[in-house]
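Let me begin by handing over the structure; questions about it come next.
Removed from the display is one protein chain of the complex; every other protein chain stays in position.
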Amino acid sequence: MNLSDLLPLLRFLAPEILLSALALGALLGEAALSRLLGVEKRQNLLGWLALLGLGACLVILGDQAARGETLALGRGAFVASPFNALLKTAATLAVMASVTMGLRAPFVRHVGENYALVLFSLLGMFFLLSAESLLMIFVALELTSLPLYALAASQKGARRSIEGGLKYLLFGGLSAAFLLFGISYVYGMSGQGSLAGLRDWLVAQRTAGGPGFLFLTGVCLMIVGLGFKIAAAPFHLWAPDAYEGAPLPAAAILASASKLAGIVVAARLLLGAFLPVAGNVLGSPLSWHAGWSPAVAALAVASLTVGNLAALAQRNAKRFMAYSSVAHAGNVLVAFLALDASGRPAALAAPAIAYYAVIYALTNAGVFAAIHALAWGARGDDFADFRGAARRAPFPAFFLLIFLLSLAGVPPMAGFFGKLFLFMAALQADATHWGLAWLVAYALAMNVVALGYYLRFARVLWVEPAEDLRPISTPLELRVALVALALLVLGLGVFPSSCLAAFRTMGGVLLLRG
Amino acid sequence: MSTYEHGYLIVGCLMLVALVVASTPLLLAACLRPRKPSAIKQATYECGIESKGDSWIQFKAQYYLYALAFVIFDLETIFLIPCAVALNQVGFFAFLEMTVFVGVLLLGLVWEWSKGVLEWR
Partner (left out) sequence: MEPPGLNHWLVVSAMLFCIGAAGVVLRRNLLVVLMSLEIMLNAANLALVAFSRYGNGLDGQIFVFFVITVAAAEVAVGLAILVALYRLCGTVRVSDIATLKL
């Protein structure tokens, strides 16, 4: 490679380079300032610098999305496309919300390291959202997860934080091992490292006697690994503990950006690379075809059931959000199954998944930001601590209501259209025979349950009497973040079809290039 | 059966005999002995002295940090060595890349130093 090839490379990699520089800068800034400034000053200074850098990232990503150019490096190791830039923008926005939450709440002593971990994790997500090769997916997934383990355990004085982090680490490590073992079989049987290569190999194998038993074992092991990452039941056991133990800004990343990246990479793998071995789950179980679809259908049904029913019984806001995230994983998995009898995905499926993942990430970031604002004056984060919080802090409570309604899927909000598109895609897949109607009907029934528990949380905030009437003040930057996220959630809901159309025309959408 | 595998058969037989010879007295003893468990019998044997405290004693955390830092830096050589071996083939660009890589590691070292991880107290 010549130096003259380097310049376009630098332009496409600019967000990643900037982000690495920011993360290293946060580390060195902490090292330089730790003897000069107090914790709170450092927290503020480094936090604003991080926000500034992330803002610059947003500008670069916007430029990439607007230019509409695509670059693929090293057999899919890194693909920069306008669509990927858009997904990265959503992840960056969610992380910015998390950084904003942490600006005035010194929840850790090592503030520079805290920001560095957040930024490294975002860097991992950037690479994950651009990865179309097995190696890159694995390394990026670990770069995303490892800082999150540390962040979840970052309140070293609190037992539940450390235990939550430890559980997250153990389950995350287990998922990485499953994923890697699956990858080793998939790579070994096919000899392909890139997702596009895998898909072509699988298509060629249709006439050459099928991909073989070991390959399918590998795919199943990878599904287990991915199931852990997106917290689909029965691989969700880490989520409630990790969410509850993690400090709110870290939990916000777990629930938003990390989930977005996980869903996108699962879609790239299953609907992109492994599409030829999908099988289907149309109609009655007797007419199903073997492939990954039945396994994913089982995950979807289990997630919808466990997530929604367990969320009903929760008393802690963070655990509640964890089970809600399990339920949403179930929702999004429904669209993964939107394949017709010949194994082609519905036209709506990939854009709907991407749209839903983006909406979900932004909404969840909003929920956690609002909970953070309300928790300012509360003793803890149980529902009981938020009783009548709307009277004490109407501003964040109002926005929390908006975000909760969006999660519940109430019409004017983006969350409604997200779910609508997912289920429409599933019905579209085999429209003549209503092949997936059984799953969609079940998902709808479970979403009615979901409406109930989101409204219950809203009721705690707005209807129940407050014991303590002292007002809670919300810092300005948190208000700005809440308004911005709410505008995004509402805006994406006002123009859902144009957003979806944009996602679709951006080329390749979720699926692989070429 | 070839002589090669025949050799292993003999080893196998020997292992079997060894297992039987070693386990028979133990099994016999387990069947014949009276059972009178007590706390003092369960205690760890420390050459006659009464054992004190927990076996999970605490080492200094500084030592852990030092070891962790060592493991991380030690492993980076697996990227440096292939690059060094093939430097003539991969050219100047790869050299630049490795410089950046080592530079990032160096920044990490600077951070560790300023955080006092490298002081062995």
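Which chain is which? They are A and B, in the order written, and residues in each are numbered from 1.
Methods note: contacts are C-beta pairs under 8 Å (C-beta built on N, C-alpha and C of every residue); 3 or more make two chains touch, one makes a residue touch a chain.
All values reported here derive from a predicted model rather than from experimental measurement.
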Touching the absent chain when the full complex is considered, from A:17, A:174 or A:466: A:174
From A:41, A:67, A:156 or A:459, residue that would touch the chain that is not displayed: A:156
Absent-chain contact - pick from A:82, A:245 or A:435: A:245
Which of A:71, A:105, A:135 or A:341 contacts the chain that the document leaves out: A:135
Missing-partner contacts on chain B, residue numbers: 2, 4-5, 56, 58, 61, 64, 68, 71-72, 75-76, 78-79, 82
Missing-chain contacts mapped onto chain A: 134-135, 138-139, 142, 146, 149-150, 153, 156-157, 159-160, 162-167, 169-170, 173-174, 176-178, 180-181, 183-185, 187-188, 191, 193, 214, 237, 240-241, 244-245, 310
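In this text, only the chains that are shown with their structure count from here on.
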Footprint of chain B on chain A - complex, ascending: 1-3, 6, 20, 24, 27-28, 30-32, 34
Chain A partner contacts - residues on chain B that touch it in the complex: 91, 93, 104, 107-108, 110-111, 114-115
